[in-house]
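One structure is given here, and the rest of the page talks about it.
With one protein chain removed, the remaining protein chains of the complex are shown where they sit.
In order of appearance the chains are A and B, and numbering begins at 1 in each one.
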Amino acid sequence: MTISMEKTVKTPAVAARQPGFLQKGYERLGLAGSAAALVLLFVSLSAAFAPLLAPYDPDFPDLLAALSGPTAEHPLGTDALGRDILSRLMWGARVTLAGPGLVILLSTVVGTVLALVAAWCGGRVDTVISWVLDILFAVPGIVFALISVAIWGPSLFTVVAGLAVAYIPYVARVVRGAGLRERNLPYVSAAWLQGQSGAGITFTQILPNVQGIVIAQAISSLGFAVIDLAAVSFLGLGVQPPTADLGLMVKSGFDSVLRGHPAEAIAAGVLIILIVWCVTVIGDRLTTAARSMR
Amino acid sequence: MSEALLALDNVRAVLHTRHQSQALLNGVSFSIAKGEALGLVGESGSGKSLTTRAITRMLDPAFEVSGSITFDGAPVLSMTPSELRSYRSMDIGMIFQDPRAHVNPVHTVGDFLTEELVRNRGLTRDEVEHRAVALLDEVGVRYPERRLTQYPHELSGGMLQRVMIASVLLAEPRLILADEPTTALDVTAQSDVMAILDEQRRARGLSLLFITHDLELAAACCDRLAVMYAGEIVEQGAHVYESPGHPYTIELLGARPSIDERLDRLPVLRYNRDIHEQLKAEA
Partner (left out) sequence: MLLVLLVTSFIVFGMMYLAPGSPLAFVLGPRGGTPEQVAAVTAQYHFDDPFFVRYFRWLGDIFQGNLGSSIVYRQDVTALMSGRIGTTAALVSLSAVLIAVVGVGSGMLAALKSRWVDTIISTIAAIGLSTPVFVIGVALISVFAVGLGWFPTFGVGSGGLDTLVHLILPAIALAVASAAYLARITKAAVNEERTREHVQTAKVRGLAPGVIVRRHVLRNALIPITTVMGLTVATLIAGAVVVENVFALDGLGSLLVRAILQRDFAVVQAVILVLVVAFVVVNAVVDFLYTVIDPRIALGSRQ
C-alpha cells in the first residue's frame, strides 16, 4: 500500500520477462556503453591487482635500461629512471581511479542529502541550500583543489577534499530537481497521509525513486574528477613522486618527449583518455536511461 | 458550383516503420470550389490534420503518399521544391491550432508579419508594415502599430491568433487551411476569432478548409461538410448536419448533450472500427 503505484504496475512486467543482471545492464548501456563498461572493468581489475599482476616493481629504477623504448622485457618501454612503464601504468591507474572515486563518493553522499533536504523542506531551507550550491557552482572545481592545497599543502588527500566540495553542486542540482518533482507525486502524499515522517518519506520513498539519476550523475561527474585530479597532479600539487600516478607520468614523460622519447607520455595520456571516455559513455547512457524512465 | 480550386482524389498516406506499414489516410477524396468553405469534421486521430499536411506537403518523409492532389489544376504531389515554395507562399495560407507554439518567440510580431512578403516577394519592410497595420486593425487587434514592436509572449492567445490570421491574409492566398484554429483559445476568444475568420474570408471570396471536431461550428460557417473516420471520408455534402446519412454521423450528432435537459450520463459513441469495417464490407 505504501509502495508507489509504479511498483505494483511494474512487477508483473518484470516477472514475465525475467531479464538477467547482464541483460538489464546491456539494455541500459547499449553496445557502446557495454563495451566501455568492459574496458573499464578490465582497467580497474588490472589496477586493483597491480601488486600481483605488474611485471616489475613500479619504483625500481634500472638506470642502465632508462628510456629503452618497447623491448621484450619492457613491452611499453621504461621511463627516464629506467622504471617499467607498464607496471607504473597499472599502479598509477589505482590512484587515478581511487582518488576521483573517493571525490565522487563524498560529494554524492553530501550532495544527495543536501538536495533531498532542500527539496523536502522547501521554503527558507531550500533557499539557503540552493544559494550555497549556486556559489559553489560558480567556481570551477580545480580552483577549490588549489585553495585546499594552498592551505594544507600538496598531497592526494588535500586535493580530494577540495574537489569533493567542488563536486557537491553537480549532483545536488540534479537531485534537487528530481526530488522536487517526486515530492509532488501522489505516492508521497499517500505516505504522508499514513503518518510517515518527512525524513522517513525522503529516504525510504523518494531516495529509491531518484537513485537512477543519482548514479548516472555520479558516473558522469567521475570523468571530470579524473581529469581535474590528474591535472592537479600534473601541476605537481597533488600526488607526489615517486608514487605512480597517470597525471605525474604525463608530466615526467613530457620531459622525455623533449629529448625524443614519447613512450611514457603517450602511454599515460592514452590511458587517461581511455578511462575518461569509458566513464563518460557509461554516464551518458545511464543519464538517458534514467530520463526515459521518468 | 464553379470549378474546383483544390481537389483530392483517392489520397492515401501509408506510414512505413521498420516493422509495419499502416495506412493512416485511406482513400480521401473531396474538392473545394473557389470561394467555398468546406468543414472537415471528425474525432481526434481520424486523419484531419494529416489531410492538411498532405495538402501542404508537410508530411514526414516516412509517409508514402499516393493518389492525386491538384491545386487549380497543378499537381501538388509532383511539384519541384521551388514550385512548392511558391505554392505554399502564394496559393495557400495555414492557420494552426496553437498560435503560441507556432509563432517564433524570439522575433517581434512585426518581424513575423512582414518576413514572408519581404523575403519572398521583394517588398520593402515599410510597405508591408503599412498593410499589416491596416489588416491588424481589420481583424480586431487594438493599437496595431504598437503590436509590431511587441514579442509574441506579450500578446494573449486570442490576439496572437488574430495576428496569425492577419499574416495569412497579408499573403493574399486563394485557399486558407485552418486546423482547429480556436481549440487552444479560451471560450470568449473562440467565437470572436471564428467570426473574424469567417467574415474576412467571405469579404475576400477565399476558399476555406476548416478542420474541427465541432460539427455545429462547422455547419454554421461552412457551405459543405465532410465527416472523417479512420482515415476515410464517410459522408460529405451540403446537408450533412440537417440530414445525416451515415450511422457514424448520426451517432456523432446524437452524442451532443442538449442544453435543455439534464442527463445522468453523457452519451458515449458506440461506433468503432469493427462496425466500420463491417459496414464497409456490406456496402
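What we mean here is this: a residue touches a chain if its C-beta (ideal position, glycine included) is under 8 Å from a C-beta of that chain, and two chains touch if they have at least 3 such contacts.
In this text the structure is predicted, and so the values were computed from the model without any measurement.
K.L.:
So which of B:N104, B:T124 or B:T183 would be touching the chain we can't see?
P.N.:
Residue touching the absent chain, from the options given: B:N104.
K.L.:
Based on the whole complex, identify which of A:L76, A:L116, A:I168 or A:V250 touches the chain you can't see.
P.N.:
A:V250
K.L.:
Where the complex has a chain not shown, which of B:A33, B:L77 or B:M90 is the residue touching it?
P.N.:
Considering the complete complex, B:M90 is the one touching the chain left out.
K.L.:
In the full complex, which residues of chain A touch the absent chain?
P.N.:
134-135, 138-143, 146-147, 149-152, 154, 223, 227, 230-231, 234-237, 247, 250-251, 253-254, 257-258, 260, 262, 265, 269, 272-274, 276-277, 280-281
K.L.:
Touching the hidden chain in the full complex, which residues of chain B are there? Just list them.
P.N.:
So the residues of chain B touching the missing chain come out as 56, 58, 84-90, 92, 94, 96, 98, 101-108, 115-116, 119-120, 151, 153, 167, 171.
Definition applied: only the chains that are shown with their structure count from here on.
K.L.:
Could you put a whole-Å number on the gap between the CA centroids of chain A and chain B?
P.N.:
54
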